[in-house]
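Have a look at the structure below before the remarks.
Just one protein chain is left out here, and the rest sit where they should.
Just so it is clear, A, B and C label the chains in written order, and each chain counts residues from 1 on its own.
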Amino acid sequence: MDFKDSPEEAEYRARVRSWLKTNTPTSRINRTIGDEDSQSIAAAKAWQAKKADAGYACTTWPKEWGGAGGTPTESIIFEEEEERLGLGNMATVFTMGLGMCVPTIMAAGNEADKKRFVVPAMRGEEIWCQLFSEPSAGSDVAASRTRAVEADDGSGDWIINGQKVWTSCAHYSDLGLLLVRTDPGVPKHKGLTMFWIDMKSSGIDVRPIHQAAGSSDFNEVFFTDVRVKDSQRVGEIGRGWNVALVTLMNERLSVGGGFGPNWPELMELASRLPGVEGKGSVLQDGGFREKLANWYVAAEGLKLTRLRSQTALSRGQTPGSEASIGKVVSARQTQVLATEALDRLDQYGIVANDDATSIIGGFQQGFFWGAAMRIAGGTDEILKNIIAERVLGLPPEIRLDRDVAFKDISRKI
Amino acid sequence: MDFKDSPEEAEYRARVRSWLKTNTPTSRINRTIGDEDSQSIAAAKAWQAKKADAGYACTTWPKEWGGAGGTPTESIIFEEEEERLGLGNMATVFTMGLGMCVPTIMAAGNEADKKRFVVPAMRGEEIWCQLFSEPSAGSDVAASRTRAVEADDGSGDWIINGQKVWTSCAHYSDLGLLLVRTDPGVPKHKGLTMFWIDMKSSGIDVRPIHQAAGSSDFNEVFFTDVRVKDSQRVGEIGRGWNVALVTLMNERLSVGGGFGPNWPELMELASRLPGVEGKGSVLQDGGFREKLANWYVAAEGLKLTRLRSQTALSRGQTPGSEASIGKVVSARQTQVLATEALDRLDQYGIVANDDATSIIGGFQQGFFWGAAMRIAGGTDEILKNIIAERVLGLPPEIRLDRDVAFKDISRKI
Amino acid sequence: MNFDYSDDQKFLKKEARKFLEARCPITSTRSVLDNDSKAFDHKLWREVAEMGWTGAAIPEKWGGTGLGHVELCALAEELGRVIAPIPFASTVYVFAEAILAFGSDAQREALLPGIASGDVIGCLATSEREGVILPEEMSARVVTGKLSGVKIPVTDGDIATYAIVAAQDEAGPGLFVVDMIDEGVVRETIKTLDPTRSAARVEFKDVPCERLGAAGEGAALLSNIFDRAAVLFAFEQVGGADRCLEDATSYAMERYAFGRVIGSYQAIKHKLADIYVQNELARSSAYYGAWALSTDAVELPEAASAARIAGTHAYDFAAKENLHTHGGMGFTWEVDCHLHLRRARQLGLALGGLPHWRERLVRSLERYSTL
Partner (left out) sequence: MNFDYSDDQKFLKKEARKFLEARCPITSTRSVLDNDSKAFDHKLWREVAEMGWTGAAIPEKWGGTGLGHVELCALAEELGRVIAPIPFASTVYVFAEAILAFGSDAQREALLPGIASGDVIGCLATSEREGVILPEEMSARVVTGKLSGVKIPVTDGDIATYAIVAAQDEAGPGLFVVDMIDEGVVRETIKTLDPTRSAARVEFKDVPCERLGAAGEGAALLSNIFDRAAVLFAFEQVGGADRCLEDATSYAMERYAFGRVIGSYQAIKHKLADIYVQNELARSSAYYGAWALSTDAVELPEAASAARIAGTHAYDFAAKENLHTHGGMGFTWEVDCHLHLRRARQLGLALGGLPHWRERLVRSLERYSTL
């Protein structure tokens, strides 16, 4: 076990640092994902291209796809160094594409698609979004109802009608990975098909969702008679669920480590707030200290667990098991820390601080976004089921809908 | 809302106090239920008879059954006053009989049985035990396998073979309420029948269970060709589950409020232990104070919730809903408080203190018994299901065994 | 002993629910939420006053209905259920209670009838900065009957006609009644986490004021005022928490996932059972608080602290898990889950956060202990 860089790793890190020093972008992103303005997106694209030229975009991808053919550890080192300079969010608009959609194309798409999409995505030229969730298919993605029927003009094209939801970045995405139902007459997992879609296609209407936290970072996407070619199909007809599983597995691997400020920021806040009944600071209060210790342990445990996953990856093993842990713990911790911060601010905690980059503003955002994180990308309950079933081998839930034709399943919105 | 005695209640309380003052038993019980010696049991029986003579045993029962025809509030007042004098455990050997078995006889038994059993039980002359649980029927009581078959001699008697488990007081009980399977060819809830049984019957073998906490307060009861008369049947053949539900409902109502020492004792212990890093006392440590406040709130909330149930009872309403809360909260709290007490004792916490009446000994017992309480009389999971289904109206679990003949249900021990 | 509402109180509560279902649908709350310039629902405020609710605990001789505190608790529970967008808490639970308990007869006569009629909106101004602030640390000062200083946040400070302000004078910490219509009062509406309730930064510049209660007794008075209000807040919290449980339960019975309603999954069933347990415990503690408040019992400090801690826990928890049960829909602006999340925080912070209340409670317990 070695938690320090090996000589080669140290050398790589030094190279990264020196490159970052001379190439740091002047324009940054200061808003959350989905809420970026066009200037932020331009900055992100420019930075991604610069990284690609230097071999720091998609470090681990093979050179034939524009990657650097590097090790997972090198990738981590680059991310750590980016993070140190506050560049951690410069790549988030590409997360859907590079973390989920394009890997799916690489795994399940045809050669033409790979040639067409991989490099532009890697260079930040094209932004992708993921079109899976629907109003009545949240945790149960395979219950998607958006329909694709073959055009009756003999073209082999597909006509798509329906609605997707919770699509981050849809309003500025170039391309989307779209899960649709092509056959409602067979059981639900068997009637799905995957397509890629040009987001500028006629008939696509992207509407922002006004969220509980106040902002609008996600979208609803409506499809009205949207025509796609059969060549846009990713994988076989009726095999869409298997393709989606590739995406979802990549999603869980790329789900990050918590939202906004964490224990160090709370510790800093506590050091400047008066303690219980006015004595000393909150940081000197035993009640706070006890919780701080537990939060530190959980946060560090998560960080180290992610590093263990990376070690497994770098040894060619499939991590998977550890990857499910992250969000279960960090989403809830985001809620808990935010609540504690507000409690310790006492009456003042209710005063809205709109600067999400400040400590207090960050915790207030976290108060809402913790709730969102416990839902997005698999609810707490779904993730625990995954751990119980895939890691521990416990029985799956009793399914009443598995062998029934999709159209006959009892359901409501 | 009135949390003080009304004038009538105050007068009743004064009468109780003065009676207790002149009649306090000299001999007490200092051991947990099931672990009493013969002297303790004799003392308990004498005390129960004395209370019965004065109208303080089964205060709320009608006078025809030897009760005092009193109000639930009077019953609470008497219990509070008994508790104040440390007499709280003098009636625990009668809990099974007076709290569950005899009420079941009163509800489902024939007139002869009521005449035969109610008054002797009320006067403490006969002790009852409840014979429901089996090794393969814990949470799932209706899965009982102990068999009763009609004797082939035309007597109409039943021959019983099988095993019951977790039977408190069985080794000194006079009578038992016994749930058996009379027809394995029908679905499980439909093939059960209830009997009362003389615990001195030939073929009954009572063996103590050595428990995780070290002591042996419960028993296994083995039945080998035990013969009972058909007149000992309580309710109809095949209706045993309905009879058992009466008992189980009464069990949940009589489940008490936690085991052993609670927050006042922990507060006392904390006041004499040195604080974190040697400063002051543990009671001065903010980490302890915060938890103490939460424990107080939960413990008082439970106490008040029980009183609300009693108010509902005294108004002729069925409480039920609030009654399920008690054990879910208090059992877990017993574990948590005990763990905290041990943690605060630091290294010394591991030193066994065999005096269960001392604070430390009490918490050490609570460390184990909290685990038992989370299981006995309905596990946490069963109780939460009851709340979800009966109080909130959520759907029952999917049952695969409901319409299958008992003998065909897949199962293991 | 009797641990429930009386039949009359139950009737009052039922009528109140009917009234609020008709007059305070969620669109009322949303009209305040979505309109920055609307501080509260004026129409509802008027109607509530006409029903006699603002004067429920005010004796008839001062214009109230003299129903009593337990009745006020019952109303609070119903107001909490519907996330009522009116300055009821500031005016009735805090301001009126303070005047009732500590006002001179002249002050009672001057102010209570206006509360009962709905003409007076009251508030309490104590906070000056981030974190717990003790009366002796406050920088607001009263010199020769004139108040100066800044208070933030002051719930309903932007709409109040009167305020009770914690400030120090030569005798030490005190409470002072201020007519907010004075020109020395500079108020600035501020944004809070709960836009369905109004709040302000209020600056006092040499504003005439009148002492409430005895000189130098500000800390003790404030403590009692907080205790009284905490009980009434707890009923709003219990009402809100119960509503969250109902909403979550009915959504869980409607929403399908994997071919079954999500309420049939044990994780959801047990989560909702957990909410039920917390709510019932909070209800019991609130009842005890109501008794202590209505009888001026010596147990009020610990009863109030327990009611507040249990109520805050319950509403926070119910609001969070209600949103979670609603899944993605719960995180939209259009679905009401976030309104409870916001109000839960508003109620949980307006009288100060839990760390402060836990410490208050433990101090009460220490007083009784024989250690």
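The rule is simple: a residue touches a chain if its C-beta (ideal position, glycine included) is under 8 Å from a C-beta of that chain, and two chains touch if they have at least 3 such contacts.
Being a predicted model, the structure only gives us computed values, none of them experimental.
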Where the missing chain makes contact, among the chains that are shown: A, B, C
Omitted-chain contact residue, chosen from B:37, B:125 or B:346: B:346
Candidate in contact with the missing chain, chosen from B:12, B:117, B:241 or B:367: B:367
Residue of A:48, A:73 or A:247 touching the missing chain in the full complex: A:73
Sites on chain B contacted by the missing partner chain, in the whole complex: 133, 135-136, 138-140, 143, 165-166, 209-214, 272-278, 282, 285, 287-288, 335, 339, 342-352, 354, 360, 364, 367-368, 371-372, 374-376, 379-381, 384, 397, 399-402, 404, 409-412
Residues of chain C (touch criterion as defined above) contacting the omitted chain: 265-267, 270
Absent-chain interface as seen on chain A, which is shown: 1-6, 9, 73, 76, 264, 267-268, 271, 283, 286, 289-290, 292-294, 296-298, 300-302, 304-305, 307-308, 310-312, 315, 321-322, 325, 328-329, 381, 383-385, 387-389, 391-395, 397-398
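Definition applied: only the chains that are shown with their structure count from here on.
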Centroid spacing, where centroids are CA-atom means, of chain A and chain B in whole angstrom: 51
Length of the line joining the C-alpha centres of chain A and chain C, rounded to whole Å: 39
Junction residues of chain B, two or more chains touched: 286, 289-290, 398
Of all residues in chain C, the ones touching two or more other chains: 260, 268, 355, 358-359
